[in-house]
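Every protein chain but one is kept in place in this view of the complex.
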Amino acid sequence: MTLQTTQLLGWILLLPFTGALVLGLLHLTFPRTRRLDTFYAALGVAGPVVAAALGLKVLYAVASGADVTFRQTLFTWLSVGDLKIGLTLSADALGAVMLFIVTFVGSVIHIYAVGYMRGEKSFGKFFAYFNFFLGSMLLLVLADNPIVMFIGWELVGLASYLLIGWYYEDPANVKAANKAFILNRIGDFGFISGLGLLFALVGEGGFSFADIAAHIGSVDPAMTALVGLLLFVGAMGKSAQIPLYVWLPDAMAGPTPVSALIHAATMVTAGVYMVARFSFLYESVPDVGLFIASIGAASALLAALFACYQSDIKKILAYSTMSQLGYMFIAVGLGGYSAGIFHLFTHAFFKALLFMGAGAVIIALHHEQNIFKMGGLKEKMGLVTATMLVATLAISGIPPFAGFFSKDAILAHAFASGHTFIWAVGVATAYLTAYYMFRLFFVVFVAPPREKAEPAPLDRTVTWPLVVLAVGSAVAGFFGLPEAYGGQNWFAGFLHLPDRALHLGSGEEFLLDMLNLLVASAGIYVAYRLFARSPREAHDAAAWQTMLRHTLYVDEIYEALFVRPLRGLSRLLDRVVDNRIIDGIIGLTVGGYRVASAGFALLQNGSVRWYALYFMAGLCGLSLYILQNIGGE
Amino acid sequence: MPEKIILTLLGLFLVVGALTVVIARRPATNAIGFLAVLLAVAGLFALLNQSFLFLAQILVSVGAVVVLTLIVILTVNLKEEQFPKERFKGVWIVGASVLTAPFGWLLYKTLVSVANAFPKTQKGFGSAEAVGKSLFTDWVLPFEILSLLLLAAMVGAIIIGKKEQAYDIES
Partner (left out) sequence: MTLNPESFLALATLLFGIGAVGVMSRRNIFVVYMSIELMLNAVNIVLATFSRLHPDMGGSVIALLIIGVIAAEAALFLAMIVQLYRKKRTVDSDAFTDLAQRRLS
C-alpha cells in the first residue's frame, strides 16, 4: 500500500460522502426504476466496507505506535488574520477507536439494511441518506477542532431528521422527525454557545483540541465550568439525557436499521464522545463532572423504569439506549473516561445487535411491534433467538459477555470515587436492565405464542450481520479485561485519557462484580417468573405503574409548559400583531398613496393647455425663486 | 429721432396685433392680428439693419404662412355656433398672464444683462451677401438639414391632410 496512513483519513471521509452523492444523483435521475436496486445496494455497502477496512488499518497504525496522532489538513477553511481554522482530520487513540466502531458497526448495519429495506420504494435514496450519515459521523469523530466537530454534529442531526421521517406519508413520523430536530436544536444552542465562549476565552492561541488543551489552564475556572456546562447541554440533546430525551423514543418511527445505527450505536453516543474529547476541560472542573454524572444516573434509572412498562419492542430498546447512555455519562462525569468509552464500544455492538434482532422479528412478523402479540419464536427463528440471547446477556451484564466488563468498570469507578449514591443508582439500574431485557426476551421468544403467526423467511443479508455482531458482543469485553481478572485493561491503556486515578483492591472489585452478577440474576429470575410462561400486559395496575407506562406524562408536561405557550404566542403574533398592526400600517400607507394618486389623477385631464398651465406654474415658481434669491442684482 | 418714433409705432403695432391674436374671437380677426405682428417683426428687422431677414420675413412669413393660414381658415369656414364656448376666457387670460409675468420679467432681466449699446454698423451688415456667406460657410450643415426638414414636413403635411380612407390614423 503506497498510501500514507495520514492520507487515509481523507479517503475514509470521502468514501461515504461520494457514495451519498452518487446514489443521490442516480436516484434523482431515475426516481422510479427498480432495476438499479442491486446496484444501489452494492454501491451503498461498498463505501462503508472500504472505509471500515481503512479504519482498521488506521486503528492498527495507531495501536502499533506509542501515543501517535495522525493529522491531515484537507484545506484551510477559515483564515482570519493569524487564526487559521482548517478542515483538519485527526485520529488519536480515542478517534481511532470511534472510527473503528462507526465504520465497522456501520458497515454491518449497511449490509443488514440491504435485506431489511428490500422492496421498499426509494431504495437508492435510503442508501444515499445512510452513507451521508456515516460520512457526517466520521467528520464528527475525526474532527481536529471543535468547529469541524460542530459541522459533523449538525450534519448527523440532519441525517437523523431525514431518516426518522423516512416513512413521511404518516404525519406522526414527520412530527417525530421534527421533534428530534427541534430538541436537538435546543441542545445545539447550548453547544455552540459553549464553543463561542470557549473561542472567546482561548481562541487566540489556535482552536484545535491540542491548542485548547494547552491554553485551558490559564482560564478562570468558573468560566471553564460554564463552558463545560454549555457543551454538556449539547450532549444532553444529542445523547438523549434528561431533560432533552423525549425525542429518542419517538425517533423509533424510522426504519429499524436507522434505529440501530443512528439511535443506538453511533450518533447518540456522540455526546459521550464529545465529553471524552474535552476530557482535558472536564478534568479541571469536577463539579460539572458530578453534575453530568447525576444527570446520567437519573437518566439511566428513569429510562430503565420506563422501559419496564413499554410494550413496543423498539421503544423498550430506545429507553434501554437512553439508560445505557446514562451509564456512560456516569463514567465520564466521574472522570472514568476510558470506562465510558469502553461501555460505548461494547454498547455499540450489543445494542446494534438488539435492534437488528428486533428488526428481524419485526419484518418476519410483517411489521408487528407489540411484544405481547409475539411469542414462541425460538423454534421458528433459531438464529435470531441465539444472537438475541447473546446480546441480552451482554446488556444485562452476565460474564463473559461484553456488557459485564464495561458496566463493571463503570460501577467500580463510581464506587471507588466515593459517590455511593450514584453507584447505588447504577446497581439498581443494572437490576432493572436485566429485568426489562429478559422480559422482552422471554415474551418474544420463549413464552407460548398468543397468535398463530408464521414468520416470513429472512434474507441472508439480515441474518449474517447478526452473527457478526453476536461474536463482537461476546468477545468485545475482553479488550478491557480488568486487572482483577488477570487482564491489564488494555483498552484503557491504549486510550490514555486523563482518567482520575482510583485505587480499588482486587478483592473489593471482585466483590462488587459478584454483587452486580447477583443483582442481574435476580432481575432475570423475576422476569422469568413473570413472563416466561404466561406473559400478560398488566393493565389494571397501581397509579404509579400507569404513570410509568405513560412515561410520567413528560411529553404532556412539555406540551403544556413549552409548546402551548409558544403556540399561543405565535397565534397572537399572527392574528393581532401581523394582521392588525403591521398589515394596518401597510394598509394605511397604501390607502394614502391611493387617495393621493386619485387627487393627482384629476390633474391629468387630457387637455394640453392645462399641461401648459402646470408647466408655466412651475416656471413661474422657479422664476420667482431665481429673482428673489439669485438674480437680485 | 425718426428711429425712435418708428420703433414706438412698430411696438404699438406689434402689441396690438398680438393682443388681437389672443383676445379676438373670430379666427379671421386673429389672422389679421397675426399679419400685423409679422409685419411689425419685419419692421423691427429693418430697424436692426437686417435687410435680408426683413426680406425673408416678408416673403416667407407674410407671403406664405399668413396666406396659408387664411386659406385654411376659409376652408374650414367655421360657423358662429361652431366656435368653442369659452365662458371663462377673461379669467383664463388674466390668470395665465399673472403666471407668465414672473417668467417674462426674468427673461427680460436675463436678456438685458448681456446687452450693451449697439455698435456702429459696418458696411454690408445684414445684406444678402453677408448672410449668404455665413450661411454657406459656417452654417452649411444646418442649412442642409433644414432642407431635409422641409421635405419631411411637406410629405407629412400631404399625408396628414389626405382623406381618411387612404391613411386612417385610428385603425
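Order of writing sets the chain letters: A and B. Residues in each chain are counted from 1.
FYI, contacts are C-beta pairs under 8 Å (C-beta built on N, C-alpha and C of every residue); 3 or more make two chains touch, one makes a residue touch a chain.
What you see is a predicted model; the values in this text were computed from it and never measured.
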Quiz item: Which parts of chain A are in contact with the chain that was left out?
Solution: 594, 597-598, 601, 604-609, 612-613, 616
Quiz item: Touching the missing chain, which residues of chain B?
Solution: 1, 3-4, 7, 11, 14-15, 18-19, 21-22, 27, 30-31, 33-34, 37-38, 41, 44-45, 47-50, 52-53, 56-57, 60-61, 64-65, 68-69, 72-73, 75-76, 78, 82-86, 89, 92-93, 95-97, 99-101, 103-104, 107-108, 111-112, 115-122, 125-126, 130-131, 133-135, 138-139, 142-143, 146, 149-150, 152-154, 156-158, 160-161, 164, 169
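Rule of thumb we're sticking to: only the chains that are shown with their structure count from here on.
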Practice problem: Mind checking the centre-to-centre distance between chain A and chain B? Centres are C-alpha means, answer in whole Å. | Solution: 93
Practice problem: Would you pull the chain A residues touching chain B in the complex into a rising list? | Solution: 613, 616-617, 619-620, 623-624, 626-627, 631
Quiz item: For chain B, which residues count as touching chain A in their complex?
Solution: 96, 99-103, 105-106, 109-110
